[in-house]
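Heads up, one of the protein chains got dropped from this complex, but the rest are sitting where they should.
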Amino acid sequence: MSVEFKFIGKRTPRKDAEAKVTGTLKYTYDLEVPGMLIGRIVRSPYAFADIRRIDISEAIRMGAVVITPSDIPQKPYNPRLVSINEVTYKDTYILTYKPRYLGEPVAAVAASNEELAQKAAESVKIEFERIYKPILDPLEAMKPESPRIHEKILRGDKWIEVENNIAARLDYDEGDVDRGFEEADVVIERTFKTGKRYHMQLEPKAVLVIPEPGGKLTIYTTTQTIHNTRILISQLFDIPESRINVVRVPIGGSFGSSIQTNYLVPIAVALALKAKKPVKIAYTREEDILDHSNFVFHFKIKIGTRKDGVFTAAEFTNILDVGAHQVQPYPLLGTSLGWFVSMYKWKNIRYRGIAVYTNKVPGCALRGYGAPEVQWAVETIVDEIAEKLGIDPVDLRLRNYVGRGEIFWGQGPTVRSVIRSDGVPELLLKGREIIHWNERGNPREKKGRFRRGIGVGRGFHTSGAGGPISGEVIDYTGCILKLNEDGTLDYITALQDHGGGTLDAHVKIIAEELEVPPELINITTASTETTPYDVCTHASRGTYVGGECARRAAQIVKQRILEVALRIIGKAVNPEALRIGYDEGLRQAVVYVEGTDIKLTLAEIARISWQRNWGTIGAFVSYRATSAPPSFTVYYVEVEVDTWTGIVRPLRVIAGADVGTPINPDMVEGQLHGGFAMAWGMAFTENTAYDPVTGEIMGRGLITDYKIPTAADVPIPEEFTIIIAKTYEPTGPFGAKGLGEAAMNPAVAAILNAVYNAIGIRFYELPVTPDKVIEALKERGELEW
Amino acid sequence: MMYTIPEDIEFIIPGDLKETLVLMSKLSDVKVLAGGTDLVVDLKTGRFKPKYVIYIGGLRELEYIRDIDGALHIGALTTIQEILDSKIIAEKTPLLRAAAEKFAYWQIRNIATIGGNLCNASPAADTAPPLLVYDAIIKAESVRGSRLIPIREFFKGPRQTALEQDELVTEIIIPYKGLENSSHSYFKIGRRRGHDISLIAIACAVRVERGIISDVRLALNSVAPIPIRALSVEKALIGKKPSIEIIDESSKLVVHDISPIDDVRAPAEYRQYMAKLLTREALLEVLKKHSGDVK
Partner (left out) sequence: MKVKFTLNGKPVELDVNPRETLINTLRLRLRIKSVKRGCERGECGACTVLINGNPVVSCILLTIQVNGAEISTIEGLTGDILFEKLVKNFIESGAVQCGFCTPGILLTAYAGIKQGKIRNSEDAKEYVSNLCRCTGYVKIIEAIAKTASEVWSYERRV
């Protein structure tokens, strides 16, 4: 559908760009208040231990404020409140005597400056009752003879026993899988394993808690959800929500690391309550790596197919290495299944998902929440099937993918919708042309030191977690839109912009609906006490859910404006003849009656309404989406493998995105560029390795050894081509869908499929470091060295 | 984990070189701070806990590049970026420039010094392979006078040098006379194409006269406790006629000169394999420049 928009789809400067380029924008890290104390966390030096005693006498002598587990209500909690209570597994304590990963917070201090606080923290002496050998392998953890990392945890409000270190399970069956395999002409089974990636968002987590006069608490923190942060603190400390205000602060990237309330927040609250003074805690980078990272995924996938390329059955076993605490691996078992099911029409499905505890940093969502991993595995196998059957990999995908008219599982079994917009054929076919797919050659015929290959990866992500029925996931949002007395507007929402321009997209949507230019719409500051509830800016729901909410608010405001205009005009005007339009000359919205001279600017309407005591024109909307449509993405990547060093470099990238209507085109492009870079790191370099004896992150956690791509590692701008599909999502604001995660999801597969096309070797374990490439080439007898 | 420099370290800023040497003769348990790109991090993480840190970064008299009598004299406090930007180094000692180009990244190069890189004596020291190839000489000064330490005797172990406690490296001397007719090559491998600590790097210079290899020098880092010269390879090549076969055979001999370890960055096998490969590559690259000489 081709629509001409006035504001949507135009490239405009971000509203916060000026503050960012002048350095005046303050992140949590930069905030200061007079009289504030700096907090430092005392961390367990052992990965699996029970503490007998914590001696804080020296710290107290230094004048620091100190808290230990004895000072904190021992209520197990889960820092992520996106799932409903009944399926929320709680095994975390604000401070604990039973650390289960190296670096887990066991005590905390606050002092007037960071140095003093650090000295006080270092003076704390911990006596251990028992130290266990850390368990770092989930299969090891599940053995009956392995010690239990947790014994009893809460599921909702019920205590449950943990058996064999299994944190959660999810099984699913559809159809008759065994018969499906019997009917298959070809069956392929593969196992996959990922590394343990880290978000490496540039801003380390931080929090500032201010006790206000009168007993309120104000909290500033790096978060993707101010409301869930408030609710959590309210629950943990038994403080009514009306006495806690969490303020939205700009965040230096997140990628899923602050969907949950980060561990330093309740610790800072506890310190502030004890000290009765503001407390700020800011992580060092090493501490940030100890706060969150991704899960390790172990997959076993078996696919059956007929020789004409129609799939008949799929079996998917998913072992999730959770780390020491749950930040909701249970829904991840569900979303992994959902991504899998929504990739292709498998017909018969068997899924066994187990999440297992290990003594590592707790895993949490990392951009895609299982999708990059699942799509990597599936797209690898589909490529193998195509080769085996002699069918073109692109055609095989077109034949089997779940597309328009079919059911999409956005985020797992309880979130399903019918797909209404689908740009896959356009993207696959256009991209295929541009990259000269048919000339990519056969890996077996490629020789020499430098070998080139082209690979394809197709995937998607959901746009939020809306649905017709309420399930296990909370997903709704709200906003306020009001007309100011001079005709400008204030837009108030709790949604957060991690950097992708979400709120600027909302402004354009409001502008389009109201015919008001974006420069007259203000994105206000926001806090929990001034905004309606929004669950969290994640799951790529910012534009699709938040944007639609904004549009509805704009619709209501438009209606009211017309009512007021009618009142002002006074004459016998037919209400249906009133129009609102954008006047380019005046750079304003104007209410007019066609065929007459009657014209009122929005500024006039607002001013008159004010002067005549007619009240505020505004809207308060709370909105839940009834579906969660997929945004499809397709990557074609050309790489060059140096078979002598094992180092790969990207030559060309074609990134295709079906986002429905692109609201901010430069932000859409930015997401694809960033998604590709992240995928490159996932494929080749990113992993936090653990010392098998101590359970400590190797390299002391310094990022010298956690390599993410630099500008030198990505292709030159001329070689990164972006195709936006011409689709329109009827359930989205002006046809828009999300992109944040879809921008990355299938890229890893495309990259590694390209490596296969270059050297004829498939890799089933990430990251594919240079030595692994050399090892594989050696095994094939290729290297004389 | 929070890393701060311990409180009980005393910092001293001497006014000139003489004062520095006097201090170094009087005090023990001293670390010398130049650019600090290694030392400041090491002090923060507790790798070193000296009693004194003497900051010499302000001694401008140690920052220079001079061409004297067929040798370049480089002041120890010359930054890596200055080395990279220097025309005379590009002309006379191009291997050093090649290493400077691949040294970390711009923000680090503007601070890091050649003296600091050598005295830090990491097995991965980037300036070491070129200096080993050039048989550079390190000038060390103390109140007792000065002495010249050939670079092959300078590195004693990981983070250990031949310096006495009271000695300060003030100059690096690189004789380039006699190298005019040599061809050279340099490779550095990291984990990604962007900047990285060296997984392995090699510098190579070869001279072919009358169809015979008359001089060959190869040096590698990150494959042994100290940066090394690949003497087994050199011995096998000297006096021979350059050919692909001889290069293939002799580069395999590098395994006798190295002892790589497994670490978080790469396994030992990969380093061993890369050492052989890069040795061969470096030699082939150099001999390409004598094209016609390689059969």
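In order of appearance the chains are A and B, and numbering begins at 1 in each one.
What we mean here is this: a contact is a pair of C-beta atoms (placed from the backbone, for glycine too) under 8 Å apart; a residue touches a chain by one contact, two chains touch by 3 or more.
Owing to the predicted nature of the structure, the values given are computational and were not obtained by experimental measurement.
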Residue, one of A:Lys205, A:His673 or A:Lys737, that touches the chain absent here: A:His673
Full-complex contact with the absent chain, from A:Lys20, A:Arg612 or A:Lys726: A:Lys20
Contact footprint on subunit B, counting only the chain that is left out: 3-7, 9, 11, 13, 33, 36-37, 40-41, 44, 53, 55, 57-58, 81, 105-108, 110-111, 194-195
Contacts of subunit A with the absent chain, listed as residue ranges: 11, 13-14, 16-27, 29-30, 199-204, 250-253, 255, 282, 284-285, 498-501, 664, 666-667, 669-670, 672-678, 702-704, 708-712, 714-718, 720
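The rule is short, and it goes like this: only the chains that are shown with their structure count from here on.
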Distance between subunit A and subunit B based on Cα centroids, please, to the nearest Å. 44
In the complex, go through subunit B and note every residue touching subunit A. 1-4, 45, 189, 191-197, 199, 252, 264-267, 269-270, 273-274, 276-277, 280-281
Can you tell me which positions in subunit A touch subunit B when the two form their complex? 40, 43, 103, 114-115, 118, 121, 284, 286-287, 290, 644-647, 649, 684-685, 689, 698-702, 704-705, 707, 709-713, 769-771, 774-775, 778, 783, 785
